[in-house]
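Every protein chain of the complex appears in place save one, which is left out.
Labels for the chains are A and B, by order of writing; each one numbers its residues from 1.
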Amino acid sequence: MAFLEMRGIVKRYPGVLANDRIDLSVEAGEIHAVMGENGAGKSTLMGILYGLVQPDEGGSVIDGRPRRFRSPIEAITAGLGMVHQAFKLFDSLTVWENVAYRAEPRRGPFIDRAAARRRVAELAQRHGLPVDPDARVGSLPVGVKQRIEILKALYRDARILILDEPTAVLTPGERDGLFRVMRSLAADGRTILFVTHKLHEVMAVTDRITVLRDGRVADRMITAETDPPAIIRAMTGRNVSLKVDRTPAQPGRPLLEVEGLTLNAPGKPAVDAVSFAVRAGEIVGIAGVAGNGQTELVEIVAGLRAADAGTVRVDGRDVTAAGVAGRRAAGIAYVPEDRAHTGTALRASAADNLSMGFQRRAPLSRRGVLDPAAMRERARGLIARFGIRIPGEGTAVGTLSGGNLQKVVVARELDHEAPVLIAEQPTRGVDVGAIEFIHARLVAERDKGRAVLLVSAELGEILALSDRVLVMYEGRIIADVPGHEASESGLGLLMAGVTGAAA
Amino acid sequence: MDWLSLFNAVLFAQTIQAVTPILLAALAGVLCDRAGVFNIALEGQMLIGAFAAIAGTYYTGSVAGGVAVALAGTIAFSAILAFGATWLRGDPIVIGIGLNLLASGLTAFLLRILFGVSGTFTDPTMQDLPRIVIPRIAAMPWFNRVFGGHSVVTWAAWILVVVIAVFLFRTVWGLRLRGIGERPDAAETLGADVAGSRIAAVLAGGALCGLAGAQLSLGSVTLFAEDMSAGRGWIAVVAVMLGRGHPVGVALACLLFGFADAAGLRLQGRGLPNQLTDMAPYVITLVALVVARGRRRRGAMA
Partner (left out) sequence: MNAAIGAVRGAATSSVLWAILGGLVVGALITLAAGHDPVAVYGEILAGAVVGPNLAETVARAVPLVGMTLVAAIPLRGGMVNLGGDGQLVLGGMVAALVALYLPAPGAVRLAAAILAAMAVSGAYAALAAWGEVKFGVPLLISTLLLSYPAKGVTSYLARFPLRDPSTGMPETFRVEEAARLPVLVPGTPITWGLVLLLLVIAAVVFTDRRGTAGYELRLRGLNPRFTAYGGVDLGRQTVRVLFASGAVAGLVGAILVLGDQFRFTDGALLSPAYTWSGLMAALLAMGEPVGAVCAGLFFAALQTGGFAMERATEVPRVLTLVLQAVIILLLAMRHGLRRR
């Protein structure tokens, strides 16, 4: 029996089976990769292991003993440690304060600061994680912050360490440093679970791989005996083929032009000198695993965030200095990634939600006075046209399923009939029927001569819809592939950062 | 007007005097801020403390009894915010506004019911807070004018500045509290009891406000007047913001306001109408907030 085993893990969320009888087996002292696309079930599985989430069925066995953790602190006490993708650090406290939090060496009521500093320094030294114990965490670059998260786990003598997408925000140099640490920890007898989508990293540092797809284990491999294409095949496999019938694109003039957009961030830029254009009558898809700068890029183009450098032009007009209202007036419609907190007001009715952005012009308003009957009628029309399943236009949208809520957002934004449409993760968390519907509408927009910018982490979606595919990785556009040349394996490799490799 | 004579020992003494209740309330605010609880009820808590102190002194016949009642009463009053904002998940802003108004109405009500008067209550038999006289200081005339003769509570307030600073930055529980206020989610994954710590912080703050109230009503003249907190609780809230939740910074902010308050009193003595001089601390507060924009810590209140 392996050191760490997860047996028969089942986890259901409303509308989706996140983990479908997953078995995981990891030896002590092993670096084990847990791979899969977004939504494959990796985060849920690790959340269950770490006590953040409770499984519906199944459990973990560690060193022969069955274990169920009801909270992370229980997992920590049992020897687990997790480095989250979004760090859980106290920015205003020092490094040693963060590491020793709730496990402080004490002298009566006082913290033995010298002892704490010393222990942290020793730990850092021993494991090759150089840090300054007295530095304020908020001022540190991302790579160092990650070291602190690892130190937190080691300080509590974690024998099993879970790293969730640890290299997303690291520079190549910091990444090599992390790999060195991982190898030394493994040599020390600790077990490392490395959750990632990045192929070359998995090839470089892991011993074995478990690939998840659609909530199930797709394949188990030994790293030394496999290769990137095999892994990609396991990760993407034969998905539900989202074929959308469409005629070849006949693109016209550029309606959206982005040049040199840069957004600085501690470490490396979140958006790194991005330039591209979207022409009338084409769908440009930006492929990439979430967290590579797409969210920030879209926020900048939509006017919700200011860039540090670069310009945005809509139909030739420079809108770089304009805010949201100016961009919308210039002709940008935007389906945001976060439909619940940005794209809608959950407590408001469907009519209210569908009217946002239209409330200042006819037929909804005249001279500052709204026409509620017109609002309701328009809402009813949109509900019918988009097949939104809702009791009535006066019902609050917070009760809607993901797919229906997304339809509300899409209906509203499409009704703007704007020359440029940005759709960000438009079908995340949406049921299949709604997915097909939304895809058909996006193609229809394109056929009407609009410029559609599609940002998605779903490879299938990108392939089904895009006339051109840009791949975003670590803040940069690393490829521009015509639609008919794009393939799952080719894009998969690019999304994983492997450039210039044969498909 | 002889401006120089304004800035003499008596002014400093009056400043220290005026600062005490604001400082204590601000320290309460510091604890709540560090715990992550938005507490705008400092004004009401101080008022309850002032009334409880007077009632306590009157009925127990001793000022110690008065202070004890002030502490107990304000802690009980603060429990509404402590539990309301944590267990019951109520909006701390609405609770704070409600508590301020409850304090104002309840103290006016009790003033009439218990003592049969409205407006103010005083009784010549009531003791005021004992004063501290330190022989070393008494021997030096200027220092004595500034530091001599302050009440027990005033000395306690300044000692508490140090105690709370040490607590926050040197003790185990202080560190844990600071983590909870900054990132309750991160603290929770490491095992913290966020609600429990917040309740403790608000109740401890209540005790401090009780002392503040006691200083108000028992510190120099022993009387209770309706709404006698007169906006000091709000100044305390601003002091927490300006001092960024650090006891020493907050104490300095309080001194600034106390100085404006005392200077206003002096100018009043020189013939300026009190309606205008009373404005001084609030105007200074506003100016300070504008000047200090963007330099806030982003805690619950700072």
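List of remarks:
To be clear about the criterion, contacts are C-beta pairs under 8 Å (C-beta built on N, C-alpha and C of every residue); 3 or more make two chains touch, one makes a residue touch a chain.
Predicted model only: the values in this text are computed from it and were never measured.
Shown as candidates are A:293, A:343 or A:483; the residue that touches the absent chain is A:343.
Residue A:360 is the one among A:200, A:317, A:360 or A:448 that touches the chain missing from this view.
Considering B:221, B:248 or B:289, the position touching the chain not shown turns out to be B:289 (whole complex). Across B:101, B:159, B:221 or B:248, the residue that sits in touch with the chain not pictured is B:101. Contacts to the hidden chain, counted on chain A, fall at residues 304, 323-325, 328-329, 334, 336, 341-348, 352, 355-357, 359-360, 365, 368-370, 372.
Residues of chain B in contact with the chain left out of this view: 40, 80, 84, 88-91, 93-95, 97-99, 101-102, 104-106, 108-109, 112-113, 118, 231, 234, 237-238, 241, 273, 275-276, 278-279, 282-283, 285-286, 289-290, 293-294, 296.
Just so we're on the same page, only the chains that are shown with their structure count from here on.
Once the centre of each chain is set as its mean CA position, chain A and chain B turn out to be 47 Å apart.
Contact residues on chain A toward chain B in their complex (touch as defined above): 52, 71-73, 76, 88-93, 97, 101-102, 104, 106, 109-111, 113. Taken in their complex, chain B has these residues touching chain A: 170-173, 175-176, 178-179, 182-183, 185-187, 189-192, 297.
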